[in-house]
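Working notes for the structure below.
A single protein chain has been omitted from the complex, and every remaining protein chain is retained in its original position.
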Amino acid sequence: MPELGKYAVAVYGSYISTLVLMAALVVFVVWRNAKARRTLEQIEGVKKHG
Amino acid sequence: MTLTVSNLSVARGSRILLEGVHFTLAAGQALILRGPNGLGKTTLLRTLAGLQKIETGQVSVAPETTVYAGHADGIKSTLTVRENLQFWAKVFGTRDIGPALAAFDLMDLIDRPGGMLSAGQKRRLGLARLMVTGRSIWMLDEPTVSLDTHAVDQFATMIRRHIGQGGCAVMATHIDLGLGADAQVLDLSQFRATDPAPQSSDEAFL
Amino acid sequence: MSLWQYANPVKFLNLSGKVLPALSVLTVICLVTGLYWGYFVTPDDYKQGSTVKIIYIHVPSALIAINAWFMMLVAALIWLIRRHHVSALAAKAASHVGVVMTLIALITGAFWGQPMWGTWWAWDPRLTSFLILFLFYLGYIALWSAIEDPDTAADLTSVLCIVGSVFAVLSRYAVNFWNQGLHQGATLSLDKEENISDVFYFPLLFCIAGFVLLFLVLTLVGTRAEIRNRRARALVARERG
Partner (left out) sequence: MIALLIRDLRLALRAGGGFGLSLAFFLIVVVLIPFGVGPEMALLSKIAPGILWVGALLACLLSLDRIFALDFEDGSLDLLATAPLPLEGIVMVKALAHWITTGLPLVIAAPFLGVLLGLPAQGYVWIIVSLALGTPALSVIGTFGGALTVGIKRGGLLLSLLVLPLYVPTLIFGAELARRGVLGMDTTTPILMLGGITCAVGALLPFASAAVLKINLR
């Protein structure tokens, strides 16, 4: 690990908050897509049987 | 002045309600739309009045010659009957509100604020508005709601006079106005969209 | 063959489905390389010390924040002029990525500003402009979610996006006039010689590429979700009829 010196708070803070936000964004987008896919498959499945 | 509608489809939200609607209305005629609730009578009238998009088909009439009266009368509760009516007269570039007031017995109420009117009086004022617009084709959505028999008679007289002067009226109503041969009746059930096709904008996704 | 054929939702789904796996892998490679290189390999700056490492997320996220809005503007114009549904939905998907990127740029900026300028926040023109951009994103997203009819929502948000863009530029100018700030000039520019040194430059390029790719991937996935939602809606409408 590189030595961050007196600026550790700033660098860690930036990276951690970025990772958290980015992870949240990715999870949100992927989850939304998965939900949409499930809903759609359900509807299309219903249509095929009915 | 004729109103020709051919192969018209109308939609509410993302659903087509009526398709292939066609009729011709000559000057001095009235058309009465019939059909169960939710069929699309209001949507058709709004489309004819130019308030909603035409999905497909043609309407031969310019929106500048039509006037629409819907469920809401657009009456301001803090303005008096006279002010309400005079406003619309000015907007449509006409002057005389006397005949319109007389036709619906509104003379006695002339200085009463709109908020103090009963539902039937409001409706009478809303119908009187049609007369001050000076336009020839009237689109009326359930015009007789909350009118008593006397007021319905007044309304029928007004319609008769209007079409007698060469005007047209398209209205959705279940009441027989005694218009006789001047009125066609159109049952809209025959135009109910058979394939419950989605609005054209949804098609891209199917 | 025209580019516009991919404006067809089904074709778009097929094509984006094919491209996405490779694009995702490339995104991860770029991001990991750039961030590892930047974080572990590069030395500290002689003036700014280790805080220079923040540049690898601050600059790319700020870049995306602005360009996502720009993309939304183009998409809005395409929707209003050519009525391609994918365009409007892509703008919606991009706004979700854009708002988070704006937030990241603001937060990393605050973390960087604290040791360098001695304050978490300053009403500096650049910072203020980004804050205003953030508000524009919020309004845009709120308007999308407030309107039920998808086409009406697309129309209204597109107009808002165009009007908002004009006002965003105006705000930028106004804010510049209002306060000459602390923030340094643009880090990367094509016409200036005194860019940052190569040591920081190359990992930064990787990070920018990674962020751009990430934006693309997330926007594509988001657009796919929107298309699926619209399709589900259209099918339900047809079933009910």
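As written, the chains take the letters A, B and C, and residue 1 is the first residue of each chain.
To be clear about the criterion, a contact is a pair of C-beta atoms (placed from the backbone, for glycine too) under 8 Å apart; a residue touches a chain by one contact, two chains touch by 3 or more.
Fair warning: this is a prediction, and the values are worked out from it, not measured in the lab.
Asker: Using the contact definition given at the top, list the shown chains touched by the missing chain.
Answerer: Checking the complete complex, the chain left out touches B, C.
Asker: Out of C:116, C:135, C:212 or C:236, point to the residue that touches the absent chain in the complete complex.
Answerer: In the full complex, the listed residue that touches the missing chain is C:135.
Asker: For the chain that got dropped from the picture, name the residues of chain B it touches.
Answerer: So the residues of chain B touching the missing chain come out as 46, 49-53, 63-64, 66-79, 83, 87-88, 90-93, 129.
Asker: List the residues of chain C that touch the chain left out of this view.
Answerer: For chain C, the residues touching the absent chain are 132, 135-136, 138-139, 142-143, 146-147, 152, 155-156, 159-160, 162-164, 167-168, 170-171, 173-175, 177-178.
One rule holds for everything that comes next: only the chains that are shown with their structure count from here on.
Asker: Report, in whole Å, the distance between the mean C-alpha point of chain B and the mean C-alpha point of chain C.
Answerer: Each chain reduced to its C-alpha mean, chain B and chain C end up 49 Å apart.
Asker: Starting from the mean Cα coordinates of chain A and chain C, work out the distance between those two points in Å.
Answerer: A distance of 15 Å separates the two centres.
Asker: Starting from the mean Cα coordinates of chain A and chain B, work out the distance between those two points in Å.
Answerer: One centre to the other, that is 53 Å.
Asker: At least two other chains touched by the same residue of chain A: list those residues.
Answerer: Chain A, residues with two or more chain partners: not present.
Asker: Going by the touch rule set out above, which residues of chain C reach two or more other chains?
Answerer: 231, 235
Asker: Show which residues of chain C lie in contact with chain A when the two form their complex.
Answerer: 39-40, 44, 49-51, 53-54, 57-58, 61, 93, 96-97, 100, 103-104, 107-108, 111-112, 114-115, 214, 218, 221-222, 224-226, 228-229, 231-232, 235-236, 239
Asker: If you look only at chain A, which of its residues touch chain C in the complex?
Answerer: Going through chain A, the ones touching chain C are 1-11, 13-15, 17-18, 21-22, 24-26, 28-30, 32-33, 35-37, 39-40, 43-44, 46-47.
Asker: Help me check something: in the complex, which residues belonging to chain B touch chain C?
Answerer: 13-15, 193, 195-199, 201-206
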